[in-house]
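All protein chains but one are shown in place.
Naming follows writing order (A and B), and every chain is counted from residue 1.
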Amino acid sequence: MTALSESGLRRLWHGLPWALALLVYFTGGGYLGLGTHALVMILFALSLDLALGQAGIITMGHAAFFGIGAYAAGIFASHLSADPLLGLAAATLAASLFGLLSGAFILHTAGVTLMMLTLAVSALLAEFANQAHGLTGGDDGLQLGRMAPLLGLFGFDLWGKTAYLYALAVLFLWSLAAWRIMRSPFGRSLDGIRQNPRRMRAIGTPVWRRLVVAYGLSAAMAGSAGALEAQTTRSVGLGALSVLTSGTVLVMLVLGGTRRSYGAFLGATVYVVVQDFAAEIDPFRWMFVIGLLLMAVVLIFENGLTGLGDAARRALAGLPRRSGRP
Amino acid sequence: MTQPALAVHGLSKRFGSLVVAQAIELDLARGARTGLIGPNGAGKTTLVNLLTGTLRADAGTIMLDGRPIDALTPEARVRRGIVRTHQINTLLDETTVCDNVAIAVAERDGIAWRLLRFARRWRACIDEARSRLAELGIAHAVERRVSELPYGEQRLLEIAIALALRPRVLLLDEPAAGVPSLEAHAIHAALDRLPGDISVLMIEHDMDLVFRFAREIVVLAQGRVLARGSPAEIAADRQVRAVYLGRSAS
Partner (left out) sequence: MIDATILLDGLAYGMVLFIISVGLTVTMGLMRVVNLAHGAFAMIGGYVAAMLVGAGVSFFAAAGLATLLVGMIGAVAELAVYRPLYRKGELAQALMTFGLTFVVIASLTSGFGTGIKTLPLPAALGGVVDIGFRTYPAYRLFLVAVGLGLALLLWLLIDRSAYGARLRAAVDNPRMARAVGIDVNLLFTVTFAGGCALAAFGGVIGAALLPLEPFYALRYLVLFLVVVGVGGIGNFKGSFLAAILLGVIDTGGKYLMPQAAAYLFYGAVLALLLLRPNGLMPAKSAT
């Protein structure tokens, strides 16, 4: 092990999740659909990590943006164009605009009030989708027609191979962006706002404006995730906007660990896999497992599964406890 | 006489029936070293909150270099140069000492909106933060988290952050409060070396420190300016003795 320098080791570590994702592509077979879903949820959880993990916006309504992205992609595909990338762009834009707009209204508040406002906004939106039958299909949801080939070259095949790589590519690009945002001066100021808004005001930070922008960015990512979900499953339902979806993504993120390079990756993957296995036995059993996991995260390993991994590595290497980010 | 850096006229504020600031008049000349003293609950911190805009005044005006700033948000006032420290440490506890200052520098220079192409500018913020911390004698702690820092050094960090913002008017809310006397000399040294052109208003209960630091002293009681004058005048003022010095001695 001494042959590898520390930075080389770290690079290896960063490449690992992506290598695994490619491995799944070649060996996944019948599980590619599930894999695509996992990639989508990772992106969704990553978007929440920006809003909640980094900026401390406690939201119980993040499904609003996922749902807007999903419906926007669905509506775009049915009425405007079957091109997946145009649909993705439109959905991302729609979600981010809604994020900026709703954020501008609600981000004056904090804590429990903010939690309730995010809930109310997403409930309002879900109700809108339910009623606007002509646009959203209401209870029945939307079925998307066949997507046009990606970049005009790669058709969406029956086995979901193109869909998987498409989701992986979008996730990769967003991950790079998120990674950069979180380490930028902007991201650091968000981290400061999460820790102590009063301190940030005292150094002249326009806290509200910065949170609104962060919320808009996070909404854009969530919208992309929703669009991917709609395009790869070729359907959108009211579930995309539901409180359960908001709760689910929270669970995924916290399970993996907030503000950690691969927290969202690990949490979303574990969740999706556990849900798939447990749901085959009994559709409600998985809720039991996830509920217990969530409670364990809060009580026992506060930094999520990635935090647990860090602790284990430290224990193995006999290293002193390190502060700050990995 | 030249124009004061900060001028306050008729500043008033009440919380319900409690009057915490009543028609306060206050001038800070450029380079002023003014002490603000008064018993607990006199309204000293409230006055700082009014000046920084954290609290909205009920009446009165605040002028910075002859221009009213009453309509400005707290962050706009910081950008104009009104900077404060806190009576109770208000820091980013999970962040390193260095980053606490660097984030302030970034905010000052308008880099904090940067999402892309920031690496060089951020490094410059870090370098400035390090040198400022070294000047205050806490170079050894730059990479530690704030929560691991002794209390006295946290107080010093409050001052370091404020100075990093290049203040014109610096409002120090009990900078040495709660610091054991062994650690206090570092804070005293920092106060002595504040740049001469900054106008400083310092709230403090430690009379030795106030009388050593201030060239003018303002006494506040129940939201009113009770007396003002040179340290010698204040020390001799019978009313002040009765209301304030007498009580704190008992």
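Simple rule for what comes next: a residue touches a chain if its C-beta (ideal position, glycine included) is under 8 Å from a C-beta of that chain, and two chains touch if they have at least 3 such contacts.
Bear in mind that the values here come from a model prediction, so they are computed numbers and not experimental data.
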Touching partners, among the displayed chains, of the absent chain: A
Which residue of A:Leu85, A:Leu100 or A:Leu119 touches the chain not shown here: A:Leu119
Sole contact to the chain not displayed, among A:Ala21, A:Leu250 or A:Leu266: A:Leu250
Chain A, residues in touch with the chain not shown (by the definition above): 52, 58, 60, 105-106, 108-109, 111-113, 115-117, 119-121, 123-124, 127-128, 130-131, 243-244, 247, 250-251, 254, 282-288, 290-295, 297-299, 302
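Here is the rule we go by: only the chains that are shown with their structure count from here on.
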Sites on chain B touched by chain A in the complex: 52, 54, 73-76, 78-79, 83-84, 86, 90-96, 99, 103-104, 106-108, 111-116, 118, 121-122, 125, 144-145, 148, 161, 165
Touching residues on chain A, where the partner in the complex is chain B: 180-181, 184-189, 191-192, 195-196, 198-207, 210, 323-324
